[in-house]
Structure formats: C-alpha cells, structure tokens
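Here the structure comes first, spelled out in structure tokens, and everything after it is commentary.
Showing just some of the chains, left in place.
Letters A and B name the chains as they come in the text, with residue numbers starting at 1 for each one.
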C-alpha cells in the first residue's frame, strides 16, 4: 500500500543500539496510518526481519496482557498485509463517539456476490465475471472500483479486456491479512466449471 | 470458516422472498434450487415458464410505484442468473436421447454436469458472499489508530521537488480523465457465449459434407479450449436432431464415428441451429 510513494531515497540507517526494537516499533506504530509490513518495518529500524517479527510477536503478547501487564485497551493486529494498532473490540463502543469515520453504505447483494467472484477468480475480466453471474456487472464493477475494493490488474494485450483483482483495502475491510484466509470453496469450483471459464 | 460442500446446498434466504407453486413443489425459490442441486427434484419436471410467470407476478407485487427496492432488484438479478442456468440445464436434459447408445448418454450427462457445476458455482459464490458481508460488517465497527501526524514530524518532511510544467500537468489530467473504455450497453449479460454452437456446427458440416465419415476425435482435433469441444459436441447433437448426421459406435466408450446423412441439406438450416441455446 505504501507504493504511492517512490522509494528512491536512501534507506533509514536504523535505530541506535541502545534502543530496543520493541520500543522503536511502538513509536512507529503511533504515527502510521497504513498497515506496516514486517519487511518495511525491518528496513525502517535497520534490524533483521526475524528480529522484528519476534519483537512484533512480543508486542502483541504484551498488549494482550500475556507478559505480566494488563490487557491493554488497544491491540496490534495484522490486517491487509501489515500491522497496525486497533482499539480492542470490547472497547469499540466506548471510543465510537471519538471517531468521525463515515461507514460507507452497505454493498448490495449483487455487489457482494460479484466481489466474491473476483476474490476467488482473480485476476478476472469483466466478461468472465458476467458469464459466472450471468447478468450485467458493469455498474457493480464500477461501484467496487469506486470503493477501492477492487482494482485493475492488467489489460489483456490480445483481447484488450481489463482484468480485475482485489485490493489490500478489501482485506482491511474484511479484517483479514491474506487471501488465504478466505473460506475454502474450491471443491465446488473445481469440477467441470473450468470449461466455461476457458471460453472467455 | 471453511465450508463443506454440503453446506452450500442449504437454503440461505429467509423464507420471505420469492415463492413458487408448481405441480409437485410449493415453497421458496431457494428451496427449489436446493432440491434440484441435491437431485431430489428432476429439472425436466420443473416448468420454467410457470416459475418465470410466478416470478414476474411476484416482482409486480414488489413494485410499489416508485420502482423496486434494492432487495427486489437483488432477487430479480438472482432469479435471472439461476433461471438462465436452469434453462441451459433443462435444454441439456431434453436433448434427443431415444436412439442414443449408452456412451452418448454418458457424454450428454457430462454436458449436463457442466451446467450443473455452473449452478453449483453460482450458489457457492452466493453463499460465500454472506461471509464477505459479515466480515465487512464486523470490521466496520473496529477502530484503527489513524491520527494526524504530529506537527514536529510533519514540518520536517523533505521539501517537495516539483518538476512538472503546466502543460505536462494538463496532459496528465487529460490522460487520467479520458475514459479507457467506451461505455456500451453490453449484451454479454444475456449469456452470449463467445463460442457459438452455430459456428461450430458450420465447421462440422464443412468437414463432414466432403463424404468421408470422421471420428469425434478427428472432429475436435485442434480445439484446445474445452468450451469449443463442448460446443462442437452440442452442435453434433443438434445436427443429429436435424437428421443431418448419424452416429456409429462399436462398443461403449469406444471411438465415435460421425457420418453425413443429410439428403437435402441447405446451409440456411444452420441459421436456426442452436437457437435453443439462446444464440
């Protein structure tokens, strides 16, 4: 997600030896507004990925109250490909009045189903989505694009068909960290349906 | 959260939606689908026209005068999706069967299975969309830390290096604002297949009319896409229905030989061929 910014700067030199990685990570988590990947964090603090991974696990346990301290009102979650601080879910109602996020309107059933098709079949062209859904999906695809839940992956050089894939934002909104966490439905999709996909 | 295949054939809708009353079935549309997918109800026994009539009546009842609410539209689109698949399924089961030997029945069954699989696939996506809805709903109540950067850090971010001229900037805008696709009213959603049975029939006719019998294997030589093979097979069935070709098979699952048997063939016959498949 951080790809909006170009990385032609020299990497950060890393943190001084006397500072614990956990403390540096805590500080960084206070200023970020996007999920932070372990690799990105490792490069920011100038320590090996393995060490950073261990430090994150330590912080997660710490905030969860497993290191002898209290269970914090916040937690560290891995969502949408990286780590971020969230309010612990028991306290969602308590903080609700302090956040002014607008929850976007609910997706229609058609949009949800189309989203599911794209999530499981990505990258997939609009025509292929339409042949699975057997209805016109143009406006639904546009809605999903506008919501940032899907994006254009590539354009087929032969057919000119744009192929779509899901975004990190979808994973964030689903509260998952990877597409592997989608429910398995493949047993149903494997048999026979291939022939129809090949057509498009 | 993994689901077993069995779970996907349970009805998912509240009973409040569209209901169907047929000779041997009375209940929610979704239950009808469940029964068909469980093969407890024979698709050939279901009158799709009756189902469609009932659905249209149902939609009219939903129309309050201000158009449909989104639930109604969702149901309408779902109905269309399923009806198209059911129609295909039914056509496949109604194709000529009487004189076919067992192997063709097997092949026919495969064509049906393909459609059946598509129905299953549709239902799988419909089912799993509930998981998406639940996930998005749950996550919408979570609160992530996202606060304004402290001024002391904001002030020290590197100064912006601006290299774009005014004209470059305008060109960029033009590029970004130009629609990449010309919006069209697509007919794709009417399930127009890219592989046309009619075209495949024309191909088969051209090969067979030369006189020599050909095996099915020869007829599909060079066709790499499964859809083309299926369409070519369906085309043969259609030609058989038109008494244009004959089949010969010495043993079950053995080589299938196709012979040209038409006496008064006219290429205009091709025009109506495969019309049942919505072309």
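Here is the rule we go by: contacts are C-beta pairs under 8 Å (C-beta built on N, C-alpha and C of every residue); 3 or more make two chains touch, one makes a residue touch a chain.
All values reported here derive from a predicted model rather than from experimental measurement.
Peer 1: Only one copy of each distinct protein chain appears here; write out the full complex's composition as a formula using the labels shown.
Peer 2: Full-assembly copy numbers, per this file: A x2, B x1.
Please note the rule applied: only the chains that are shown with their structure count from here on.
Peer 1: Report, in whole Å, the distance between the mean C-alpha point of chain A and the mean C-alpha point of chain B.
Peer 2: For chain A versus chain B, the centre distance works out to 30 Å.
Peer 1: Within their complex, state which residues of chain B touch chain A.
Peer 2: My answer: residues 1-3, 5, 8, 70-71, 73-74, 77-78, 80-81, 84-85, 110, 113-114, 116-118, 120-133, 135-136, 138-147, 149-150, 153, 158, 180-181, 183, 186, 188-189, 191, 193-195, 225-230.
Peer 1: Chain B touches which residues of chain A in the complex?
Peer 2: 9, 29-31, 33, 74, 84-87, 89, 92, 95-96, 99, 101, 103, 107-110, 112-113, 115-117, 119-120, 126-127, 130-138, 162, 172-176, 181-185, 187-189, 191-196, 198-200
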